[in-house]
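Removed: one protein chain of the complex. Kept in place: all other protein chains.
Moving on to chain A:
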Amino acid sequence: MIDLAVLQQGLAMLASPWTFLALSAGLAGGILIGALPGLTATMAVAVLAPFTFFMEAAIGIPFLLGIYKGAIYGGSIPAILVNTPGTAAAAATARDGYALTQQGKSRKALELSLYSSVVADFLATLILIMVAIPLASIAIRFGSSEFALLYLIALTMIATVSGESFLKGLIAAGLGLLVASIGLDPMSGYQRFTFGNTDLLGGVSLIPLLIGMFALSEILMQLTHPPERTHDAGQAVEHGGERLKWAEFWALRPTILRSTSLGTFLGSLPGLGAEIACWIAYGLARGRSREPEKFGKGSLEGLAAAESGNNAVVPAALIPMTVFGIPGDTITAVLIGALMAQGMMPGPLLIQQNPGFLFGLFLVLLVTNVLLLIFGLAAIRWLKQVTRIPPTVLYPCVLLLCVCGAYAVNSSTFDLLILVVGGGLGYVMRRTHFPIAPLIIGLLLGPGFESAVRQSLVFSNGSLAIFWSRPGSLILLILLALVIFTMAWRGLVKAGVIRKRSNSHPPKSNNT
């Protein structure tokens, strides 16, 4: 039964000019940031999250969602125009997008990229709306044992898929859980690992740590491996050419629908971000294509598949976040941090306690697509100049925003220390191929996971049978076994023990 008060609250949020302004600013800023090679979507959301602490949730969260969506789309613009993906999620886009630019069809490529992104995003948002409420009504009945297993599934998946090594992923997740145990014990209120420092009573500040791990480490990585200027990037082909015809776009609907379904499915699984989805969608489209030989040489199918695959991930990643409070990827981890700072707890309780806000957020997500279309068309025309901003100007400004943003969270210089420690840790992890995502998600899920495990064991007097005695926990335990089996199978395929034909080219980076 639909509650009229909820509808009213949601519509009021959508109708608010401030929400609209924040969303527009977020989208425009996101497209701009996404178009700048080297600035990732995660970094953008992390650096700008502190701005939202001074806004209402109904304004701040749409602003961050706008940045997220805008940055994922914006990454395709330099990928198509100068063969330099703005974000890792646009790496597959560069293949056919830039080939089309070289053929003098950059306008067609940019328009196709925009329309595919908007269609995929819209469809995935509809799926989010249809799936989130029924799933949350199931999740609300979960007990501590089910939540403990759910968190374990999420951590196992994230540890496995977000990096090259399962072992390193597990270590990162374990370190995240250890860091999460700093501060007050969630059950007894004991001070743990604070060493008498009152700044650590509330635990390690999440947002400064996130800014450090994603933004400061990115600055350091750019210094370590400065991007080489390719000949192609230096002499970008003139922008223009013929427009995309409706018949061409209509002919691509099976590819777009297939890639959207795939992106939605992958995005709803914890740990699989847009940068992986784009390659899998691209590989699947090539496998199903009647003209696979055109892929990489300016195939419209390839471009549409990559763009719809990566943009469908954005709303889909919100499914585990809104339903279970589990981040779908690193960006939703930052969004959870922002929601928590607003006093909201993502998960089934959010739907129960703030249904109007959530309904409004869903409406905002739908409206974002219309705005994305408008801003995207403007960006196609004007944004190619942005890719020319030199790193010597860009990164010092990012550093300034990092320092001011991290300080603004609690007006504390201790948070600045967390910022630089996070930056150093992130840099070491990236240099040594330790995935950052499991650490962040372990840190985020740590208190909930600990409470769920300890509550379950206290209820059962220490008996592990609680984890399979209820039907819900039994199903989740089987799911956990399946996840572990799938991951082991994947490991065997990777090690060459089991042979498998592969069509896609996996990405090197795990940073969106």
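Everything below uses one rule, namely that a contact is a pair of C-beta atoms (placed from the backbone, for glycine too) under 8 Å apart; a residue touches a chain by one contact, two chains touch by 3 or more; residues count from 1.
Here, contacts and distances are computed from a predicted model.
Among the names given as "Tripartite tricarboxylate transporter TctB family protein", "ATP synthase subunit c", "Metal-dependent phosphohydrolase" or "2-octaprenyl-6-methoxyphenol hydroxylase", UniProt records the absent chain under the name "Tripartite tricarboxylate transporter TctB family protein".
Although one chain is not drawn, the whole complex shows that of A:142, A:362, A:395 or A:467 it is A:395 that touches it.
Touching the missing chain, out of A:416, A:474 or A:487, is residue A:416.
On the side of chain A, touch with the chain left out of the figure occurs at residues 51, 54, 167-168, 170-171, 174-175, 177-178, 181, 185, 187-188, 190, 192-193, 216, 219-226, 228, 390-393, 395-397, 399-401, 403-404, 407-408, 411, 413, 416-417, 419-420, 423-424, 427-428, 431-432, 434, 450, 453-454, 457-458, 462.
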